[in-house]
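All protein chains but one are shown at their positions in the complex.
Letters A and B name the chains as they come in the text, with residue numbers starting at 1 for each one.
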Amino acid sequence: MQLLRDILDKQVVDREQVKIGKVDGLVAELRQAKPPRVIAVELGSIALGRRLGAVPGRWAARLVARLSGKRQTRPHRIAWNKVRDIGVDIEFDIDVRQTKIFAWQDWLREHVIGRIPGA
Amino acid sequence: MVAAFIFMISSNCNERKMAGSAIRLTRAFLPLLLLALTSCSSSETAEQQIKLASSTAQAAVMVTDAWLSGAAPPRYASSALQSFTETLADAGRQVQLASPSDPARREAVSTALGRLSSAAKRAQTAVDAEQHAQAGQAQRELRAAQSDLATAYRQYFSPDR
Partner (left out) sequence: MKKLLEISLGVVTSVGGFLEVGSIATAAQAGALFGFQLVWAVVLGTICIIFLVEMAGRFAAVSHHTIADGIRERFGFNAFIWPLLAALFVNFLVLSAEIGGVAIAAELATGVGFQWCALPVAFFVWLLLWKGTFGLIEKGMSMLGLVTLCFVAAAVMLHPDWKEVATGAVPNLPQHDTAKYWFMAVSILGASISPYLFMFYSSGGIEDQWDKTYIGANRAIAGLGMSFGGGISVGVLIVAALVLGAHGVTQVDDYNQLPLMLIPIFGFWGFVLFVVSLAIACFGAALEVALQQAYLVAQGFGWTWGEDLKPRDDPGFSLVYTLSVFLAAVPIALGLDPLKLTIFSMALTAASLPLTVVPFLFLLNDDHYVGEHCNGVISNAAVIFIIALGFVLALVTIPLQIFGGT
């Protein structure tokens, strides 16, 4: 399996098959005298921004920090040992509702979309 | 003990440059374009305007026809004729500005365009007032002015200029 070809940019779903996002970044651990090991995947705009370059990465981080009202922000991470299945999508054994990945969608639902009749 | 640290793997390596070349080529073309744009000659503009006016006048004839035979609703006929009137009047102005050539010939073209524009205007008024006879008359006027324009156009671009 090639990490970059087969994992990066794949669709991520949780155990209920809810589409969470794409694999926007990979986190690997370098070990002495052994090949590096993937320990987590990253999702979200900060990870995406970093892929475009250091500057867009900082912008994305600043924007996310401003929007979420926190001082420091980091990309969402899902530990690699939660992987359940790799097919068309990568399934992780998590429940997205218990993570903060969908915080913005929840906000959107509550404050914008949900207020429009018929939603 | 494993000295571990974490790093991000950037994805640059498996990406192909497919976008860049198209954009760069287009950009290289731009100065050329601007140069070409500024070198547009004025007689070409005049010719374009006359062609546009002739086509618009024919459209005005068709709309009036359609209204006379009850095939076009009056509201549509009226607003179409109004729009055509404006196009014709505008063509007249453009020709006045455009051509540095023989003023007499230019005058003939302008006059014909003016006649067309006012005939289209009259057709619109007739449609608004539901005057069939006057609409028919305006239509005949459109046709007559149209042949004037054709003559003026031939003279305007005649080789002995």
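Criterion: a residue touches a chain if its C-beta (ideal position, glycine included) is under 8 Å from a C-beta of that chain, and two chains touch if they have at least 3 such contacts.
Being a predicted model, the structure only gives us computed values, none of them experimental.
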Sole residue of A:A28, A:L48 or A:I78 that reaches the chain not shown, by the stated touch rule: A:L48
Contact partner of the left-out chain, one of A:I20, A:A40 or A:A60: A:I20
Subunit B residues that touch the omitted chain in the full complex: 11-12, 14-19, 22, 25-26, 29-30, 32-33, 36-37, 51-52, 54-56, 58-59, 61-63, 66, 69-73, 75-76, 79-80, 83-84, 87
Absent chain, residues of subunit A that touch it: 4, 8-12, 18-22, 24, 43, 48, 51-52, 88, 104-105, 108-109, 112-114, 116, 118-119
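The criterion applied here is as follows: only the chains that are shown with their structure count from here on.
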Intercentroid distance (Cα basis), subunit B paired with subunit A, Å: 53
